[in-house]
Each structure stands twice: as structure tokens, then as C-alpha cells.
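The other protein chains are all here in position, but one chain of the complex has been omitted.
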Amino acid sequence: MQKECITKIVVRYCETDRMGIVHHSRYYPWFEVARDEFVTAAGVRYFDMEQKGLYLPLVETRSRYIKPAVYGDTVLIRTTLIKLTVVRCVFKYEVYRESDKELLNIGWTTHAFCDHTMKPINLKKKFPDCYEVMTGILTEEE
Amino acid sequence: MQKECITKIVVRYCETDRMGIVHHSRYYPWFEVARDEFVTAAGVRYFDMEQKGLYLPLVETRSRYIKPAVYGDTVLIRTTLIKLTVVRCVFKYEVYRESDKELLNIGWTTHAFCDHTMKPINLKKKFPDCYEVMTGILTEEE
Amino acid sequence: MQKECITKIVVRYCETDRMGIVHHSRYYPWFEVARDEFVTAAGVRYFDMEQKGLYLPLVETRSRYIKPAVYGDTVLIRTTLIKLTVVRCVFKYEVYRESDKELLNIGWTTHAFCDHTMKPINLKKKFPDCYEVMTGILTEEE
Partner (left out) sequence: MQKECITKIVVRYCETDRMGIVHHSRYYPWFEVARDEFVTAAGVRYFDMEQKGLYLPLVETRSRYIKPAVYGDTVLIRTTLIKLTVVRCVFKYEVYRESDKELLNIGWTTHAFCDHTMKPINLKKKFPDCYEVMTGILTEEE
């Protein structure tokens, strides 16, 4: 099982602001795309999870802006799962400029495991298969 | 019944792009806010409509960009309902810069009347109260 | 010279709304991505144009919503240039669901040719190379 996933994103014009750089709020949808690709590659499609009644609402988001991404850039996002308990998990995202591999941004998102009514659930008990997959892709934070 | 509604919007920083102007796609969410205020003022809250199973998905959107709105601008949107049949309706939006009343943009949105499964319905038959309210705010296009 | 361009877009979670479908305003950034790929493939990078002082601000946008795109969909956008004069141009976009080639949406964007102060220019006179390239990718509207 791959313990990381590299997602390629081409900066969209509409993601820039009048400062000429990618707006800080726009990294979070990128993280979402990267996370989606990562768990899909691991065998648990986000879409299917929601069909089965498993939701991963955000508990916390965080991002550190090191260098700005600009229009014309392509970025590579390296996603890892750095924490997992039976009730929540933390993903980490490193955003690199493709051209020179410069690190532009680091992000973290913390998710709760919930049912369709947004009530917290114990993932290991309710969705053991999914919990096992997630255990398989867990990385000890370097 | 008021046949028009004036909605005030303060341009958000994140709505600008690297050209330094409000991104063209950003007018549509403004139209949505303006439309929401208009129908709410008329007595039919969008939110309540959806609770009752009435949805107004978009069939067509259109916008003409006359002068750019920029960060620092406050705009006033004048919304009117310019067309109504039992199956669809058309709203019109005029976006003015508040400071000098300059016309910046004109938009139109065409909506279908649908149930929660997105199947078209006859508004007059299914939601006569709502149809009556909308008839009351209809403007003959100038 | 290719007279059309096919752009693949994977629907992002954040592009959906509470109706469960892609929000109508979200098609315009997709058109922008598709247009960018199209002109880049033709040899005139949008980014380079702006560096040289050529801007293509929007004059009009329009979109017809035929069937909704939803989370989980991948769409293919077929972009063509259907009108060109020395002062403006019109691009057309057809959005297909990749899985079954169903047509979901058609859009059009009209652009003016402007300098960095947003003053209209005659493209043929000011940027003859660019005008020639655009003539090469022009399609007579079917």
C-alpha cells in the first residue's frame, strides 16, 4: 500500500488575487483534491464512503505559507496520513512548485469520523475495512 | 409588493484576481445573494422553498461586463423578475457602483421549477401560493 | 493547428453545493482552464500574453445547464474559437460527462483585446503574431 500520494495541480487563473498570488484560502480545496486522490489510490473512494454513510467532516485546518504559488505554476502535493485513532485522523500536505521542487506550503487537516447525521462514530467498530485500509497508509510523522 | 430589490455587496478581497478586478465568475454568487434577498422580501424564503421540496436549478446564466468592479468598491444590485411561466422564470440583475451609480454589469438567470428529485414541475399547480407571490413581483421588461 | 482542445476536469468536492450538484458559477473557472489549455496548445500562453501587455477581459459570459455534474464525475470540455474580429473573440465550451459522453453544459465567453490599462486595442495591429495564431484556430460555428 502506498503511504503517500503525489497530486499534480495546475494553478487556475481564478485562484489568484489582486496581490498576484494564489489566495490563501485556495490551498484548502487543493488539499481536498489531494486527500481524495490519496484515499482513492488506497482503495477507499471518498464518494463511496459517503454513499455508505461515512463522513469525514473537518475538525481543524491549518496551513503555513512559505512561498507564494502564482499563475503559471504547476504544483505537486505530497499527501500523507500522519495520525489515526478510532475517532479521527490527520492528513498532511506538502506543496512543491513542480519546476524547481521548491516547498511553497505545508498544510494539515484533522477529520472526525461521523455518520450521515454528523454524529461521531468509532471507525474501527462501524467500518473495520476502512479502518484497516487507513492503518495501512499511516505514516509515522518524520 | 415590491417589484424590485436593492442588495448591497462589499467586494471581498478574495473575489479579485491578478488582473486586479473582480473575477467574472464572482458575479454569479452575488446574483444569488440578490435573488435570495428579493424573494425573501416578497415572502418566499429560498430556504423554506427547499424545505417544502421546491428547487430552482439554473437553466441558463448570462452576464455582460460593462466596467470592472474592484477591491474597495461597494456595489448595489437591483434585482427584478422579468419573466414567469408555470415551468420557469428569469431574474435580471443590474450591478451599480455605489459611489457614483455607474452601471458595471447586467446579468440574467433562468430557473426551472423542480421537485427534490430535480424533476420539472408546474409551479402553479404544485405550489400555487408561491406562484401567486411570484406573479406579484413580476415586472414587464422595460 | 488544432481547431479544438479537449480538457479533462475532475469535479472537486468544494465545487458542489447543498443541492448536491456542481454550483452553476463553478463552470466559468472550468471554461477558463479549458480556454487556457486551448490557446497554450495553439502556441500563445495566456501567461505570456499578459507579460507582453495583452489582456483578454470578459465582455460577456453565458452558460446553458443541460444536466448537472456531480461529485465523482470527470468531465471533458471541448473548446473552440467560434468568432474572431480585430477587437474581440468568442470561445465556446461543451462539457461532457466522461463516463457516458452525455452533454451536460454549453458555455460561451466573449473577450475584448486590451492593453494593461484595459484600453481596447486592435489585435491585428498591436499583436499580429497572436492574431494570426487565433485566425489559425478559428472554427466556423456549426
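Points worth noting:
For clarity, chains are labelled A, B and C in written order, and residue numbers in each chain start from 1.
FYI, a residue touches a chain if its C-beta (ideal position, glycine included) is under 8 Å from a C-beta of that chain, and two chains touch if they have at least 3 such contacts.
Just so you know, these numbers come straight off a predicted model, no measurement behind them.
When the omitted chain is restored, the residue from B:Ile6, B:Val33 or B:Leu138 that touches it is B:Val33.
When the full complex is taken into account, the listed residue touching the unshown chain is A:Val59, out of A:Ala41, A:Val59 or A:Val133. Although one chain is not shown, part of chain B still touches it, namely residues 10, 12-14, 28-29, 32-33, 36, 45-47, 71-72. On the side of chain A, the interface with the absent chain consists of residues 19, 21, 24-26, 28-29, 32, 55, 57-65, 68, 109, 118, using the contact rule stated above. One chain is missing from the display, and on chain C it is touched by residues 13-14, 16-18, 20, 23, 25, 70-71.
Here is the rule we use: only the chains that are shown with their structure count from here on.
The centroid of the Cα atoms in chain B and the matching centroid in chain C are 24 Å apart.
Rounded to whole angstrom units, the spacing between the C-alpha centres of chain A and chain B is 34. For chain C, the set of residues touching two or more other chains reads 28-29, 32.
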